[in-house]
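Here the complex is missing one protein chain, while the rest keep their positions.
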Amino acid sequence: MTEEVLELLGEVCPIPLLKTESEINTLTAGDRLIIKVDHTQAVRNIMDWCEDNGYEFNIDEVAPGIWKVEIIKL
Amino acid sequence: MLKKEKQLKWFVIILLISLGFGLLLLYSSLDLSILWFIGLMIGFILQRANFCFAGGFLNFFLFRKTKLIRAIIILIGISTIGFAIYQYLTFNSWNQVLGQVLPWGLYTIVGGFIFGLGMSLAGGCACSSLMRVGEGTIIFVIVIFGFIIGNSIAIVHLEWWIDKFTVATIFIPKYLGWVRAVLLQVIALSLLYNFFSWFEKRGN
Partner (left out) sequence: MQLINKLSVLVKNNWSYWLGGLLLAILNILIFVLTDEPWGITTTFALIGASGMKFLGVDIVQWSYIRDILQGKDIIDYLLTYRGTILDLGIIIGSLLSILLSMQLRFRKIHKWKRAISALIGGILMGYGARIAGGCNIGAMVTGIASMSIHGWIFGIFLLVGVYIGGKYIKAVML
């Protein structure tokens, strides 16, 4: 069970979701992908994308305007 | 980094200053005051709904998601109806129609294409750049700076473009009649909307 971290602070759309997509493909079931973003649209896109693809996720606003999204590939 | 409680405090302060500024503007002109308050509302809505044209179009092309692009169609469609009514009510002559009725030519095509290209590279459009600056995403100050530079260069070339390449100014109701023009446009936009709905469902 590996854990990958994507540091995406300062990135704007569509980069965060593009990188998330390509990164999740390299993982296997049970792995975790942790994404750090600070772009409001990116957070929303990633959450919607997780729902559409059936990924479980946890989201935490670690500081004002910075989100840590933890995606679990099932 | 502003702590959470401080942000709410600043919200109230800036809100009060904004209201005051809007009232002050009344001394200058009613129009300016109205535009200020509407501007505040537009900015608020853009940020709250995370409404960005670049995001909407890129979501469609890169991720097959069409919610935002459909919302843009709603924006255009409803505006059409409101605009048409006002244009009709204030109609004087075909040369003096109110609204954004401009000539088209090669520059419309080239301009649109370049603009679209720029939107992808910048990660935002005109209104969302303003919205993002308000959000604190500082990089969009650079985008706006670029906007100003691009505009300046274009001003130098503008007369050449317009003189050499203008084809015509076509105000659709002039050729089809008011009712047919509005119907045609609303139907076209509805068809586009349905296409995008179908497209998203098909993806799942």
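We call the chains A and B, going by the order they appear; numbering starts again at 1 in every chain.
We take it that a contact is a pair of C-beta atoms (placed from the backbone, for glycine too) under 8 Å apart; a residue touches a chain by one contact, two chains touch by 3 or more.
From a predicted model like this one, the values you see are computed outputs, not experimental measurements.
For subunit B, the residues touching the chain absent from view are 1-2, 4, 7-8, 10-11, 14-15, 18, 25, 28-29, 31-32, 34-51, 53-54, 56-58, 61-62, 67-68, 70-80, 82-84, 86-87, 90, 97-104, 107-127, 129-140, 142-159, 161, 168-173, 181-182, 185. Along subunit A, the points of touch with the absent chain fall at residues 9-12, 14-15, 18-19, 38-40, 43-44, 47, 51, 56-59, 61, 63-66.
In the analysis below, only the chains that are shown with their structure count from here on.
The geometric centre of subunit A is 30 Å away from that of subunit B, both derived from CA atoms. Taken together, the subunit B residues at the contact with subunit A in this complex read 1-4, 7, 47, 50, 52, 54-55, 58-59, 62-63, 65, 123-124, 132, 135-137, 139, 204. Those residues of subunit A whose C-beta lies close enough to touch subunit B in the complex are 10, 12-15, 17-18, 21, 39-41, 44-45, 48-49, 52, 63-65.
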